[in-house]
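Removed: one protein chain of the complex. Kept in place: all other protein chains.
Labels A, B and C are assigned to the chains in the order they are written; within every chain, residues are numbered from 1.
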Amino acid sequence: MQGNTACAEGALAAGCRFYGGYPITPSTEIAEHMARKMPKIGGVFAQMEDELASIASVIGASWTGARAMTATSGPGFSLMMENIGYAVMTETPCVIVDVQRGGPSTGQPTRAAQGDMMQCRFGSHGDMSIIAVSPASVQEMYELTAKAFNLADRYRVPTFVMADEIIGHMRERIAVPDSVEVVPRRPLEKGTLPFAPGEDNVPGFPAFGHGYGVHVTGLTHDDRGYPSSTDPRVHERLVRRLVGKVEGANREIADYEVTNPDAEVVFISYGAPSRSVAQAIRDLDDERVGHLRLKVVWPFPDFALAAFKNARVFLVPELNLGQMVREAARHTAVPVVPISEIGGELHTPRRLITMAEGYL
Amino acid sequence: MNFQDWLRADRLPHIYCTGCGNGTVINCTLNAVNQMGWTPEETVFVSGIGCSSRAPGYIITDSLHTTHGRAIPFATGVKLARPDLHVVVFTGDGDLAAIGGNHFIHGCRRNIDLTVICMNNYIYGMTGGQGSPCTPLGAYSTTTPYGCDEAPFDLASLAVAAGANYVSRWTSYHVQELTRAVKAGLETPGFSLIEAVVQCPTGYGRRNKLREAQDMIAWMRDHAVLLKKWRRMDEEGVPHDPATFPVGEFVRRNLPAMGVPK
Amino acid sequence: MKLIIDETRCKGCNLCTLVCPYRIFQEGTAPNRRGIVVPTLDRPERCTNCRLQKLYGRVLCGVCQMICPDQAIRWVEEGPFEPQKVVIED
Partner (left out) sequence: MKHEIRFSGFGGQGIILAAVILGRAAAIHDGKYAVQTQVYGPEARGGASMSAVIIDDDPILYPEVTAPDIYVIMSQEGFLKYGRTAPESAVMLVDSELVQDRPACRYHEIPSTYEAKSTLKKVIVANIVMLGALVATTGVVSEAAIEKAVLDSVPKGTEDLNLRALKLGFDLGRRSMKDETA
C-alpha cells in the first residue's frame, strides 16, 4: 500500500466522514482515495476551490460533530494558516495532513522535505499550541493518522500529520488492524457554559444541531463564547488555557521510541530520516550510539532527552536546514548538532555513521 | 414565536452605530426565518468578518463567526456534513465580493443549499470606511479620497451568472419586500443570494453628503428602481440615471443543487 | 396592546419617525441617562397594531419594528384592558 493511501484508510478507520481538499502534489492521492471511498460509506468528499476553503469547510463540518480532515502540501499549507489559528481559538478538532515538499514557494513539488515543522507550530498568528505527529513508515501513516483524530478530539485542537513526499509516495506492506481505537469527543454537559475550562482545561463539545445555541467566534471570547476583545484579562486567561491544555498534557500526548538509552552519541529523528538512523544504528551495532525517534513531535517531549543520562552529543538529522534541532537544543545542556539534508534526498546511513563515529 | 425572540436579549444593544441598516436586515431575516416555522435548534447562522458578520452573535441559534471572506466555505462544511440543518450566511460587500469573491462564485456554481444575505453598505465599515468592490464610481471613502475610480461589482447579476438558484436585491428601506425575498431564498433549494443595500451613516454617508441615517434611507428609497421598470427602460432604450440601481427578484429557478436534504 | 420603545436599546436614529404612516414617533428633545435622545410617542393609541392586531390575529403594519435597527420597538400587552379612545383624523 502507498503511504498516502494508508493515510486515507487510517482516517476512514478512525471514523473520518468529511474530507475537504484541493489537489496538490505530493498529497493528491489522499484526496483521490477519499473521493472514491467517502460516497460509499455515507461520508462527504468536497473538492473545494482552494486551500482556504478546504480548511474552512473542515472546521464547519467539525462543528456538526463529524470527524473531518484535509490534506495538502507546502504552498497549500501556507494558505491554511489563518484558519488553523481560527481552529485553535475556537477549539475545533480537525486533522490536517501535510505531505511536505521542498520549498520555499513552489520549490520542489515532487521531492521530500521537512521544512514545515516550525510552520505547523508557529505558522498562524498569535500565541498557540497544537499537536503534530510524524510518521516514518506506511504503517505509521495509517496508525498515526487514526491517532491524530483521537488527539484532536481529546484536546479540541487542530492536529497535524507531518508526513513528507518519501513516506507519502512509498509503498510497503502494512498490517491493517480489524479496528482502531476511537476515543470520541466528550459532549458538553447541558447547562454548562460552552467555553468554560471544564476538566483538564478542555471544554466539552457543543455540536451544532443539538440545541446548545453556541456562538463560535475567532474573537477573544468569554466562557459563554461571547466576544470580549478589549479586556486584557479575558484574553490572557483564554490564551493561557488554550496553550496550557496542550503543553500541560505533554507527557500524556508524548509518543516516542528509545534505542540504547545508555548511549553517548544519540540521534534524534522524526519522519523519513528515522529510517536512515535506524539503518545506521543497525550497521554500527554499538551500544554507545542511541536513538530517540519521535512519533509525536509537538508538543516536544523535552523530558525524553533527560532519559539519555550518558549522552555527550545529540545529532539531529532533518530534511531542512535545522528546525527541530533548535527545539532540542532549548531543553538540554548537552551539545545538539544539526545534520541537514535538503534537495529531496534522504540522509544516507553511511553519512550518519561517519558523523556518529566522529563523536565516539 | 416573534422574530425578536430569536435575539440574544442579553447581548443587546448591539455594537452597530446609530442608524446602521444592519440591524434592520437582521430583523427582516429573523422575521423570514420565523415565518418558515423553523426552530432555533435546526438553524445555523454563519458569517465572516465585518460589521454585518457580527450579526450571528446576537442570535440564539448555533452560529459560526469565522474569518474574513470565508463564511461560505465554512457554511458549506456545515451544510454538507448536516444537510438537515438550515444554514444562513450573513456577509458584507467587502467580505463577500473582495476577499471572499472566489468562494462566492464557487458557492453559486455548486449551488450549495445556503441562503446568503449580503449587507451591502458600499464600504468597509468596521475598519472605518475604506473603499470596497461595491463602492460606486465617484463615491468618497477613506481610501478613495478623490472619488472612487474603479467600477463596482453588481453582486446580484454576478450571482445569477455564476448559477445561484435564487437572487434578489432590496434595501433596508424596503423592509416588507426584503423579508419576503429572504423567505423566498430560504424556500428555494440551492444557493440563494439576497443583496440588501444598507445605510452606513458613519462610514459612507458622512463622506457622501448623507450624514444622517434618515438621509440615507431616503436616498435608497429614491434611487431604487423596480427591476421590471429597469428592464422596460432597457427595452425602450431609456438610459438609466447612474445613481440609480435596480431592486427586485433577479432570478428564481431550479438548477441542480448540492447539499439539499433528501 | 401598547407600543413601547425600549430605552436600553434605542440609539436615537429616528428612522421610526420617518416610516410610521401615522407619524406616531416624534424626534425626542432631551437625552436620557445614556446620553441618547429617544423618540417620543405622540398619541400611540392611533397605531393599527395596537388597535387591531388582536382582532386580525397578525401583525398589520409593523414597519417601525422592522426598520428599527436596534430592536427597540415592540408591542406589549396592556392589562387590565381599557377601551381606547381613537381620534380619527381627516
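Criterion: a contact is a pair of C-beta atoms (placed from the backbone, for glycine too) under 8 Å apart; a residue touches a chain by one contact, two chains touch by 3 or more.
Since this is a predicted model, take the numbers as computed values, not measurements.
Participant: Of the chains you can see, which ones touch the chain that is left out?
Facilitator: If we consider the entire complex, the absent chain touches A, B, C.
Participant: Who touches the missing chain here, B:100, B:125 or B:185?
Facilitator: For the chain that is not drawn, the touching residue is B:125.
Participant: Using the touch definition up top, pick the residue from B:73, B:163, B:203 or B:259 that touches the left-out chain.
Facilitator: If we include the chain that is not displayed, B:203 is the one touching it.
Participant: Give me the chain C residues in contact with the hidden chain, please.
Facilitator: So the residues of chain C touching the missing chain come out as 11, 31, 33-35.
Participant: Which residues does chain B use to touch the chain missing from this display?
Facilitator: Listed in rising order, the touching residues are 13, 15-18, 54, 125-126, 128, 202-203.
Participant: Name every residue on chain A in touch with the hidden partner chain.
Facilitator: Contact residues on chain A toward the absent chain are 227, 229-230.
Note that only the chains that are shown with their structure count from here on.
Participant: Which chain pair shares more contacting C-beta pairs: A-B, or B-C?
Facilitator: Between the chain pairs A-B and B-C, A-B carries more contacts.
Participant: Roughly how far is chain A from chain B, centre to centre by C-alpha average, rounded to an integer in Å?
Facilitator: Spacing between the chain centres: roughly 38 Å.
Participant: From the C-alpha centre of chain B to that of chain C, how far is it in Å?
Facilitator: Going by mean C-alpha positions, chain B sits 27 Å from chain C.
Participant: Name the residues of chain C that each touch 2 or more other chains.
Facilitator: none
Participant: Identify all positions of chain B at which a residue touches two or more other chains, and write them in rising order.
Facilitator: None at all.
Participant: Please give the residue numbers of chain C that touch chain B in the complex, ascending.
Facilitator: Going by the criterion above, the answer is residues 8-9, 11-15, 17-18, 63, 65-72, 74.
Participant: List the residues on chain B that touch chain A in their complex, please.
Facilitator: The touching residues are 8, 11, 40-42, 44, 46, 54, 56-57, 60-67, 69-70, 72-82, 84-85, 102-103, 106.
Participant: If we count contacts the way the header does, which residues on chain A are in touch with chain B in the complex?
Facilitator: Residue positions touching the partner: 17-18, 20, 44, 46, 48-50, 52-54, 56-64, 66, 68, 82-83, 86, 206, 208-219, 226-227.
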